[in-house]
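All protein chains but one are shown at their positions in the complex.
Order of writing sets the labels: A, B and C. Residues in every chain begin at 1.
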Amino acid sequence: MKDGRYGEFGGQYSPETLMYALSELETAYREAVKDPTFDAEYRRLLREYAGRPSLLYLAERVSADLNTTVYLKREDLNHTGAHKINNVLGQILLAVRMGKKRVIAETGAGQHGVATATAAALFGLSCDVFMGIEDTRRQSLNVYRMELLGAQVHPVTDGTGTLKDATSEAMREWSRRVEDTFYVIGSVVGPHPYPEIVRDFQRVIGDEIRAEMLRLHGRLPDALFACVGGGSNAMGTFFPFLNDKGVRLIGAEAGGEGIDTDRHAASLTKGTTGVFHGMKSIFLQDEEGQIAPVYSISAGLDYPGIGPEHAHLFRTGRAEYYPVTDEEAVCAFEYLSRTEGIIPAIESAHALALFRRMKDQFSPDQQVVVTLSGRGDKDVEAIGEYRGRFQKEEYHD
Amino acid sequence: MKDGRYGEFGGQYSPETLMYALSELETAYREAVKDPTFDAEYRRLLREYAGRPSLLYLAERVSADLNTTVYLKREDLNHTGAHKINNVLGQILLAVRMGKKRVIAETGAGQHGVATATAAALFGLSCDVFMGIEDTRRQSLNVYRMELLGAQVHPVTDGTGTLKDATSEAMREWSRRVEDTFYVIGSVVGPHPYPEIVRDFQRVIGDEIRAEMLRLHGRLPDALFACVGGGSNAMGTFFPFLNDKGVRLIGAEAGGEGIDTDRHAASLTKGTTGVFHGMKSIFLQDEEGQIAPVYSISAGLDYPGIGPEHAHLFRTGRAEYYPVTDEEAVCAFEYLSRTEGIIPAIESAHALALFRRMKDQFSPDQQVVVTLSGRGDKDVEAIGEYRGRFQKEEYHD
Amino acid sequence: MTKNRIDTRFAELRAKGRKAFIPFITAGDPDIGTSYKIAKELIRNGADLIEFGVPYSDPSADGPVIMRADQRALTAGTRLKDVFALSSSISSEFPDIPVVLLLYFNSVFVYGIERFFADCESAGISGVILPDLPLEEKEEAEPQALSHGVYLISMVTPVSEERTARILGQAKGFLYCVASLGVTGERSDFATDFTAYFDRLNALSDIPKCIGFGVSSPEQKASLQPFCDGVIVGSAIVRRIEEGIKEGLNSDRLAEKLGAYVRTFTEVTR
Partner (left out) sequence: MTKNRIDTRFAELRAKGRKAFIPFITAGDPDIGTSYKIAKELIRNGADLIEFGVPYSDPSADGPVIMRADQRALTAGTRLKDVFALSSSISSEFPDIPVVLLLYFNSVFVYGIERFFADCESAGISGVILPDLPLEEKEEAEPQALSHGVYLISMVTPVSEERTARILGQAKGFLYCVASLGVTGERSDFATDFTAYFDRLNALSDIPKCIGFGVSSPEQKASLQPFCDGVIVGSAIVRRIEEGIKEGLNSDRLAEKLGAYVRTFTEVTR
């Protein structure tokens, strides 16, 4: 497979303004991975700043309830509360290595923006984050967090005011300031080499799962579940197992209000091949390639495409992907909160919801790992609204 | 020293209705600590649920800026985001061991309530949390979190509607349902045996600091800083070092708008000996023992007293305590966010602020540990308001 | 040292085969002058002892009715010296009626334990109930109390379990038998099995036993009296004071109203 291609997917469909920067990035990255001090510093930051390794948690009450053995990979316990920090620390180290003084990022749920602002603060870089205006409302707490971390948050009013528009705007900004700016992409999307870089920085999730499952059980898990927005936590989870045919790799897409409505973000299930945001992949679009407005209760999954490597795994059948509705995700969100005392990100709740739906495909002696990509504090208020709860007057004294 | 006494402080100043329950608790606790399976289960939960050990983080940029070596003990990375979970897991295990099916708790910042609701969910116990009405407003996100975890939150309208009133109400509720209810106290306060139990369940903080500092440097730190509300994170930090005279133990109290105003919660600095909430300790009160209304920007420090063991350490001079104003704490909150990409709880920011003020007492070759008792997500909005920021219109596109 | 009025009083009542009626009011609710008038009316209408609550900022063993009364009394500026003055007036005007204070230990501790009991003695106070000073902590105050002829009244509850014997072993004056779990406040019903409760208590000691916490009607009083030597009524009375205040009654009318209310208790199965 040629560099940057995953079967027919991937590539580098970028404006010429960015092409030199992309090749510079690729060169810097190839050098960095060969440099042991880079890897050592990245590992040190994961350990001593992000707090890795993250827990592989045996969810006993869920296991008993669903009659399987379920482990949760607790990315929610990372500093800043999601898997996004793994990737950001790697990219920021690259940015520093390349002598950049300024970083930009797009963000959906705000987790990637918070992670980027965090790492930028840690390295004293200036940081601008682009966020759809709709998402700044859905995730206002994260807007505040980024500002506190010293980042400028730019609400993007174009289009649907969500992640795709934030991404477009970040790309525009990068092309304006490509010489002094490093663009920290938040998922396994965009032009090559981003999908590869982000996957490499997220594979620590799957590497840890693998090592821990071997340590605990002397064998690999039977299935891995993860949610897919752009697909970084899923790619990080799946990648180290790609050649282990016995391990089912299962992704949960945002089914929104249902894939028979036009209110969803189930790119693989309902999308077609296209070229957008620098990559060839599978997108929700019309017959002329106009990108469809998408929807999910989860800001982090509210994206009309998916990383090219997932498109390839989907087409080749190596991984499976199914849509999960808002309602199923919210139920799983509540279920895990009450059952294990763990409030998951609404994104991650999609993965758990999918596992709950598919539980009968697994026997009690099989082992399943669900990646909890982040914590749900950021979502609590929105879920309350979705449920029509939290009328303060209801309180009794 | 007699059981439950710390010099002149401590004791068991409780209504007769609760006395048998307290002795039952003490008996159960004494048996539990002797039972290796109890300790093993507690340690397992700390490791596999709370995510311990928590990181001891070398804050390089802060160290460079303040010209000392500063480690942060990262309790903010624990599941649920604060040190409170350490204690709660221990007490819930005790509750289960005692056959209780229901737990209650008071909460200030909401962190203890969230931790209790979390552990109650994990063990399938019913849970009621009492929270001052003022605090339900200051920390509304945590109210939502507790509800999601299946707890009932009862806003307390008495008095100043803060932690002291929530504590009184929890005690009332306990006396109503003492037979089937376990009262999970959130700090090293209350009647014996609570201060001892909570300290024992929090000493893991100090034990880990000690082991890690010895591993890293072969010697003990020169000073430990922690904030004191009731005093549990500070007691957990200090306790394993009580006999190490070379280690300065330094607590930060809530100085509010200044200790020369009547808007603060600096119990040790301005308080006198008294008896309240079941313990003899030092309280902010008038000449007839009426408890003073107190204030702090930090809901978790907004309490007119302190645990009896701290009162003893204060009187004997083994530990030092100084007030920190709201403004100093907010500055430290912002400082750490921007400098290290770590948003601390506003409570914890008091400890860091105190260290910043006292930095000249430490030379660059000395090592100081500041306990970051929790993460600041819960505070971001309130701090924004304090600063008069976050007018959405200010955004530029 | 003279004989404690409490002992005298219960001896008399036992001799007559009567049960004590002990009303409680918060001193200073709504002001100390009115408390004085109310107290006199209570006594005129049959109170055998009188219990004054000392208002406290954070009454953690009390329910909402008494919490509000404490708040009113504090707002009116009530201080310990006022409570002593009130007690002094009542105890001198009614030499047979024992005056008992109910207060949180902090009020005593911060005032100074020795000083407090000395002032009790001067004010003619016979007993002090400290709901948050259990057996285990009592030695901190009891020597001083006794040296001034004041009894620390012990409380016992249906869940005191094996502590019961120890409590009864050292109780003086009378035993405050908590009728049910929880804080002060009226109960429409008690879950407690009074027969078993009092069999246990009576087997342990002969001391006069009064039931309190939650007694809310003359009928309840009537049904509890057979078990014990007296009944304490607090929140039900304090609630009438609150109502009277809301109705805008002046202090004489308020005192009258309370007198009439208390008569409904004392008239029943005297």
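We adopt the following convention: contacts are C-beta pairs under 8 Å (C-beta built on N, C-alpha and C of every residue); 3 or more make two chains touch, one makes a residue touch a chain.
Keep in mind the model is a prediction, meaning the values are calculated, not measured.
A.B. asks: In the full assembly, spell out which visible chains the left-out chain is touching.
C.D. replies: Within the full complex, the chain left out of view touches A.
A.B. asks: Out of A:Met19, A:Ala40 or A:Leu214, which touches the unshown chain?
C.D. replies: Only one listed residue reaches the unshown chain, and that is A:Met19.
A.B. asks: From the list A:Arg43, A:Lys101, A:Arg176 or A:His217, which touches the chain that is not on show?
C.D. replies: Of all options in A:Arg43, A:Lys101, A:Arg176 or A:His217, contact with the hidden chain holds for A:Arg176.
A.B. asks: Can you list, in ascending order, the chain A residues touching the missing chain?
C.D. replies: Against the left-out chain, chain A lists 11-17, 19-21, 23, 158-159, 164-165, 167-168, 171-172, 175-179, 272-278, 280, 283, 285, 287-291.
Here is the rule we use: only the chains that are shown with their structure count from here on.
A.B. asks: Which chain lies the greatest distance away from chain C when centres are computed from Cα atoms alone?
C.D. replies: A
A.B. asks: Centroid of chain A to centroid of chain B, CA atoms only: how many Å?
C.D. replies: The mean C-alpha positions of chain A and chain B differ by 34 Å.
A.B. asks: With chain centres defined as C-alpha means, what is the inter-centre distance between chain A and chain C in Å?
C.D. replies: The computed centroid separation for chain A versus chain C comes out at 66 Å.
A.B. asks: Return the residues of chain C touching two or more other chains; collapse runs of consecutive numbers into ranges.
C.D. replies: Correct list: empty.
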